[in-house]
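A single protein chain has been removed from this complex, and every other one stays in its place.
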Amino acid sequence: MNLCKRACLYSIRKKGKTLTLLAFLLVMATLMLTCLSIQSATETANANIKKALLGYFTINAKTLESGIPEDTVSQILDVDGLSGRYTLRSYTYAAYFDADGNLLEINTEGAAQVPEGYENAGRVVANSNSQEDSYFTDGGFEMVEGNPITTEAGSQVLIHEKFAQRNGLSVGDTMLLGNVEDKDKTIPVTVAGIFTNTEEQDSIGMAPSYDLYDNIVFTDLSTASFLLYGTEGTTNVQYGDFYVNDPDELERIMTDVQELDGVDWENCTLTRYDNDYQNAKESLEGLQNIVFIAIAVVSVICFLVLALFLTLRLRGRIHETGVYLAMGISKGSVLLQYLLEVILVAAIALFISFGTSTAISHQIGSSLLSQVTSETYETVDLTGENEAAQEPTEDLGLAEIEVAVSAEDYALVWAFGMVLCVASTALAAYPIMKMKPKSILSQMS
Amino acid sequence: MNLGIRAILYSARKWKKTLLVFCLLLAITTLVLSGLAIADAQEEQAEEVRGTTGASFTVERNLSTGGWASGNGGSYSTQEFITEEMLQEIGSVDGIAGYDAAVVSMPYYYTQSGESIVTEDVNNSFYTYGSLNSEYNELFVSGRFELVEGTHITEDMPNGLILSRDRAEKNGLKLGDKVSGINNPYADDPEVEMELVGIFDVLADKDDEATMYDAATLWDYTDYAFCSYNAMKEMAVNYEDGSKLQEAHFFVEDAAQLDNVIAEVQNISSINWDNFIITANDEVYQNISSALSDTGTLITTLIVVITAVSMVLIILILSMSIRSRKRETGILLAVGIAKPAVILQYVLETLLIAVVAFPLAYLSSKQVAGTLGTLFGKAAENVIVTPEHFMLVAIVGGILLVAAVLVSSISTMRLKPKQILSQME
Partner (left out) sequence: MSIMEIKQVGYSYDNKKKVLKGVNAEMEQGKLYAILGPSGCGKTTLLSLIGGLDSPGSGQIYFDGQDIAKTGLSDHRKNHVAFIFQAYNLIDYLTPAENVSLTSKLPPLPILERLGLTKEEAKRNVLKLSGGQQQRVAIARALASEAPVILADEPTGNLDEDTAQDITEILKESAHKMNKCVVVVTHSNELAKQADVVFRLKKGELQVLERVQDGATQPQSRRNNAPRSERRAH
């Protein structure tokens, strides 16, 4: 009877023992696979945290003659590691005219001075999304009517409530923005919305007339580009805020950006903003290490337990070994039989473990998902008491956490599992194989 | 022969088997103990992360509920101001890490020899925060400024001053120098002596016009200064309301507790909350909270999986070891030893091993934690196996072991002794 047949027969006839081994290996393999899938999921979660800490850099190209050209912006956006979230900004001044070219009236009460040439002019703020401008986010501006400006092109403006009243403008009306120095260079814009300030301007008495809240106009980037640089059909901007996925890479990304052609980087200011990340960095690394520690501990102890278990199993077969040896079957052949049995069962266990660990991972994944939904609800509910108008949680474009068994992990567990089974069986068999058949038989119990 | 002696003799004479089971128990218990410690460490670490998000709330005067009066500068609110007692009361609420409140003014500073400290501007006034705890000033918290020398201004520092590095260098000032400040040298304002305690660097780009909505934007960042609230009060002694606090920022230790802390603050009865508004600010935490709790859930799940698997493993191992003793069970039954006595012997043997393995696992898991500590540094220092973990594992483990032996014995014990004897190997 050859050893393959012996191995098969043993596995089939000793159903209880084979099943115990199968259960054991299956549990181990499932544990390892689940651990690995959890680990990769925590990596995603960690990357999400880093991303949500919103590290970004700002390019200040105010001093450049033509700002940051449109194609440079798209080149920057192509740099590896950017999250795709960005804000472009321009600030300028413009003289205000009605549709017929008559000058519009500005507010001068509370102004430190009315500079010459700015008697009918004000500050023009252009932002990729006017709602995200600091006047709105930090300065307490609020829309009263109409819609915020969210497009980069479109010849639109938002005007202050008081400015609208003073000049009889309403949403949908057309007005002209003119270059302060060259008043003939004008561009027609449509009033898309009206805003107001909810907080008192604290620089009243110190700020010049054009910086008074009443006199500020928000517009789109291309209009600002025309006023600043005289461009038509293309949009140049003064400032760009570019968010990155991993604040750790800010330095590298900023270097990459400064290697792009088309901009005189020497005269630009690039500033990194990753304070939140820097604050959290150490603790975050700690969190990541803890996951790693957990996986490491599980792996090491798993292997230890598996080795011990196989030893225990083999020790129960000392008598059988003695009988084989007494029958003249070589030690190598007996060892090979034992190995074959374990490998056979291990292979089955590993196959099944893919199913079980996928099921478990799926379960974990869906519990994460339900947790997210319930938590979002909770925060809105709680903060609602303290803040009258809580904006809905921003969409940060975070990756969905996927708890899944990857092919690499599976292959890894296969390789390690097999090597370990063989090694621990051989190791456990060594002391038995060293004995003489007679002493093995007499040791039987 | 009583079963206790049998149990001891078995464990001693079959020491190889005992040792194997012992090693398995030790390994699995170490795993579970480390797992528990890791779960706790994760909790602590996540709390630490939440603590770094700078979650805070602002207490400010509620102008809408206060009265109004008019003076020479226009109308002004007569709403009550924030008092220092109020600050201390709120600041002593559990979970508050620190707070700042400041009065802003634009004084002028002079060196000991009487020379004016010059600014970037022709006007030598500094945009100055008369701050209680400058560490928690928005400019430092947001990372726009960074203290590079000296210390922050604290409540118990009556006459501290922090200037920018540019100004300090240009005016030849160094830490410890005495500086005097006058709110308005053209009026009858007192001269207040201060000591330069800190120097900051500007990290943010002040030329960026994004902050134009703010009055402070008229000053260059290098012309900002921070002085003790006390010194500011002395300088502004001639301006009745000028030295009173309009708002205060409180930072919490754990962003997740912000709402609870606010609720507790609102319960302080000595403060009339009709006159003040509380606004929460935990944007950073809101952004990361879901990803952070994902990590927490994942690690917790991991530990649960580990624990569950460990239980299964223990049951498997014990059932294997009990089943390999079928023959012995048969003989013992044949010589007239009752089934419960036989099972009790097995339970006793297992517990005997556990009694040694559990405390050793406690030590070995501490060792594991220690090794991890040296390998991973700070994070792993949080991985601490506590006596509570041990108690939990010992009690649950003990119950589990007894249950496992009983369950494993079922199949053997259901058989008649004759069947056991005829089945034995």
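To keep things simple, chains are lettered A and B as they appear, and every chain counts its residues starting from 1.
By our rule, a residue touches a chain if its C-beta (ideal position, glycine included) is under 8 Å from a C-beta of that chain, and two chains touch if they have at least 3 such contacts.
Because the structure is a prediction, the values reported are computed rather than measured.
Participant: Can you work out which residue in B:L203, B:A263, B:L360 or B:L421 touches the chain that's missing from view?
Facilitator: Spelled out, the listed residue whose C-beta touches the missing chain is B:L421.
Participant: Among B:A69, B:V122, B:A187 or B:V335, which one touches the chain that has been omitted from the display?
Facilitator: In the full complex, the listed residue that touches the missing chain is B:V335.
Participant: Even though one chain is hidden, which residues of chain B still touch it in the full complex?
Facilitator: With respect to the unshown chain, the touching residues of chain B are 1, 6, 9-10, 13-14, 327-328, 330-339, 416-419, 421-422.
Just so we're on the same page, only the chains that are shown with their structure count from here on.
Participant: Report, in whole Å, the distance between the mean C-alpha point of chain A and the mean C-alpha point of chain B.
Facilitator: Using C-alpha averages as centres, the distance is 23 Å.
Participant: Residue numbers of chain B touching chain A in their complex, please.
Facilitator: Touching chain A: residues 16-17, 20-21, 23-24, 27-28, 30-31, 34-35, 38, 41-42, 45-46, 48-49, 51-54, 57, 142-144, 203-205, 207-215, 217-218, 259, 262, 278-280, 284, 286-295, 297-299, 301-303, 305-306, 309, 312-313, 316-317, 319-321, 323-324, 327, 368, 372, 376-380, 382-383, 425 of chain B.
Participant: Flag every residue of chain A that touches chain B in the complex, lowest number first.
Facilitator: Within the complex, chain A touches chain B at residues 16-17, 20, 23-24, 27-28, 30-31, 34-35, 38, 41-42, 45-46, 48-49, 52-54, 58, 60, 62, 89, 91, 123, 133-135, 138-139, 141, 201-203, 206-207, 211, 213, 239, 269, 271, 273-276, 278-280, 282-295, 297-298, 301, 304-305, 308-309, 311-313, 315-316, 319, 360, 364, 367-368, 371-372, 375-376, 379, 382-383, 386-387, 393-394, 396, 398, 401, 403, 445.
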